[in-house]
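One chain of protein is taken out of this complex; the other chains stay put.
Naming follows writing order (A and B), and every chain is counted from residue 1.
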Amino acid sequence: MTTTLTRPSPTPVPVRTSLDQRRHRPSAPATITLLLGALYCLLPVVWVVMASSKSAGELFSTFTFAPSTHLWDNIQELSTYRGGLYWRWMVNTVIYAGVGGGLSVLISAMAGYGLAKYQFVGKKAIFYVILAGVLVPGVVLAVPQYLLLAKVGLTNTYLSVLLPSLISPYGIYLSRIYAAAAVPDDVIEAARTDGAGELKTFLQIAVPMMKPGLVTVFLFQFVAIWNNFMLPYIMLGNDRLFPITVGLSGLLNQGASQPAMYTSVITGALLSIIPLAALFLTLQRYWQVDLAAGAVKA
Amino acid sequence: MRLHTSLRLAAVVAATALLATACSSGGGDETTDGSTGSGEKVELTFWTWAPGMEEVVDAWNAKNPNIHVTVNKQDGGDPAVTKLLTAIKAGSGAPDIFQTEYQKIPTLVSSDALADIADVLPDGTKDHFAAGTWEAVTLGSDAVYGVPQDSGPMEFYYRDDVFQQLGLQVPTTWEQYAEVAEQLHTADPTKYLGTFSATDAGWFTGLTQQAGASWWGIDGDAWSVEINSVQTLKVAQYWGDLVEKGVIDNKPMYTPEWNAALNDGTQVGWLSAIWAPGVLEGNAPDTAGKWKMAPMPQWDGDNATGNWGGSASSVTSQSKHAKEAAQFIAWMNSDQEAVNILVSAGGLYPADIPGQAEALANPPAFFSNQPDFYTLAGQIAQTVTPFTYGPNVNVAYSAYNDEFGKATEAKKASAFTDAVQAMQTATVDDLKSSGFTVKD
């Protein structure tokens, strides 16, 4: 039998009615420890905000945590760089991460559902083979992927970055867990008894039940593509197709005879964090990963 | 095997001696402004990382509606070459035109990445360049693998205000340089006359070039590797002593920390190249007018300098429009209008000799305190000594990073000379294991 006790959907945390109010006293050491952790994680981000408000000269001559007044100038300078190329990179990144993340979720959800809800020959083998994909680092795959995509003339296109991003072993792994935990077998059986086909059952019954988990898979795949560097770096020659990571790297590495554009890179980095931070804040309840949902037995 | 024969002929002078000698400009004929004849519109792509290229390309596109060039800015590091080589292996994906650093030309030619444009280049292009510079793009053969764009003769940059304040003399020999370094550091222990950077192999190569080293050579059908020559060892020992004494810094250049040191005046000198004003202006804009440029300190009486940086424009072997691409790169690097833009927008020192006078009439804005900047630079440029690059510069350079990284951290002069030996071993082993014929 299955238990939905640990379904990864963001079920509201049960209100823990307490029997002993005295235990609710806030603990200073606990709070301080947590806030120290938060401070540690925030410091470099605060530094970026400060640094991106400085002019090129100030960046290297004034105390690093003191803000300055050049944030708007820096943004304008970055925006006018080669006719607003930075914003084009931003749009590209959103396309790669958004479209790639969306399609990747669909593919992962289908695969995860298939793996969780059916018994078939080769199931274990397929699952482990897909998981093993995690073991091979992207640095190694980029060149062979390029050579293979070049054979069909797809390099230097949006597709050359999108297609390899669609397969996500982690996404399939998580979807399998979500499908196993969130979609009870008897619900599927009931749908079948009503005469629904397999695909219809998946789309109309399973997907809605898995939805919160799938949003999570989407978010993580979105971030993974957003932060990807090696694949687009190798695939793309046309700088109008670059994502932000590759574009900023170019601003940083202009050869010995040019000063690195530190202010533009730092300002660009700050602006590129903002959309992700917004995703964190608005979709807070989906940012949770139950890697081992099935393991908890009631 | 035309190339082989001619290479053999060119054995001694081979490869990339960047003698920017101000020899006569030759015919001085104008390159045609790219009228293709056929009405067909040609699209060319151009991979580069240098700033200002968009401006030059815009000027070209305005005048040549039938040959349209698109700039694609790339990352300027070593991986840009790998990216090109991967596209060459794949058979597609390479641009028509590629910005090539001189030291990478042998590697790219050896991978068949660059087209020989000898037959399609406008007549007289060669006459625009110094013989040594031209050899860098021909490797001493009859083939032509690009058109030189800029060069980087090395000079000594120093903070004039600090020198005057502390009563220091501008060093003209390396012996004096060592003395001044010590005087400065003693007077103010936070200040250094320079730093030995283990992350800038091209910089060290230039220093050894000045001392008369040439790390590779062609001897008949075999390569010779002479990284551990007496000249290189002399330079390594010299810097090792300074670092061991602690009078020269051992931190890498081009770090945020180094930028800060340029700003706050703790790096008082910089052994750099002709393009240094742009870097100083970008990194330490507030120090404008405080710097001055002088010739490199010398080893013995004769004036010599090395090269750091500089690149050519090449047509790749995948380009379907080599003729049009060759027209464009010839124009870009030898037409007066284009050269003016290269200087004003790109801040580089053009390899085109006839164009220098007009383009370099005024000193760089950052050095307006030194009106004869380019006159002096022109004299220095004539003293660049010959140097030959081999087909595995990348291996030697990455060995430099690792070995000198350890040596500068150890701060021992003996570690510096050991590092040179390790570079020699790594470079020779790599050539041999790839199957190159190497002369022992």
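By our rule, a residue touches a chain if its C-beta (ideal position, glycine included) is under 8 Å from a C-beta of that chain, and two chains touch if they have at least 3 such contacts.
Simple rule for what comes next: contacts and distances are computed from a predicted model.
Peer 1: Which listed name, "SGNH/GDSL hydrolase family protein", "Cytochrome c oxidase subunit 1", "NADH-quinone oxidoreductase subunit I" or "ABC transporter permease", is the one UniProt assigns to the chain that has been left out?
Peer 2: "ABC transporter permease"
Peer 1: Per the definition of touch given earlier, which of A:L115, A:A191 or A:M261 contacts the omitted chain?
Peer 2: Only one listed residue reaches the unshown chain, and that is A:L115.
Peer 1: Identify the residue among A:A180, A:L214 or A:L241 that touches the chain left out of the display.
Peer 2: Checking each option in A:A180, A:L214 or A:L241, the one touching the absent chain turns out to be A:A180.
Peer 1: For chain B, enumerate the residues touching the unshown chain of the complex.
Peer 2: The missing chain touches chain B at positions 1, 3-4, 7, 78-79, 81-82, 85, 106-107, 109-112, 139, 198-199, 218, 221-223, 250-252, 254-261, 391-392, 394-395, 398, 401-402, 404-406, 408-409, 430, 434-437.
Peer 1: If the missing chain were put back, which residues of chain A would it touch?
Peer 2: Output for chain A: 1-3, 5-6, 8, 13-14, 16-20, 23-27, 30-31, 33-35, 37-45, 47-48, 51, 60, 63-65, 106-108, 110-111, 113-118, 120, 123, 126, 129-137, 139-141, 143-145, 147-148, 163-164, 166-167, 172, 180-181, 185, 192, 197-199, 202, 223, 226-227, 229, 245, 248-249, 252, 265-266, 269, 272-273, 276-277, 279-281, 284, 287-297.
Criterion: only the chains that are shown with their structure count from here on.
Peer 1: So what's the Cα centroid distance for chain A and chain B, whole Å?
Peer 2: The separation of the two C-alpha centroids amounts to 41 Å.
Peer 1: Hey, which residues of chain A end up touching chain B in the complex?
Peer 2: 55-57, 59-61, 82, 143, 146-147, 150-151, 153, 155-156, 233-234, 237-240, 246, 249-250, 253-262
Peer 1: Which part of chain B faces chain A closely enough to touch in the complex?
Peer 2: 45, 47, 49-51, 54, 71-77, 79, 83, 86-87, 89-95, 101, 152, 200, 202-203, 254, 256, 259-260, 262-264, 273, 275, 278-279, 281-286, 308-309, 348
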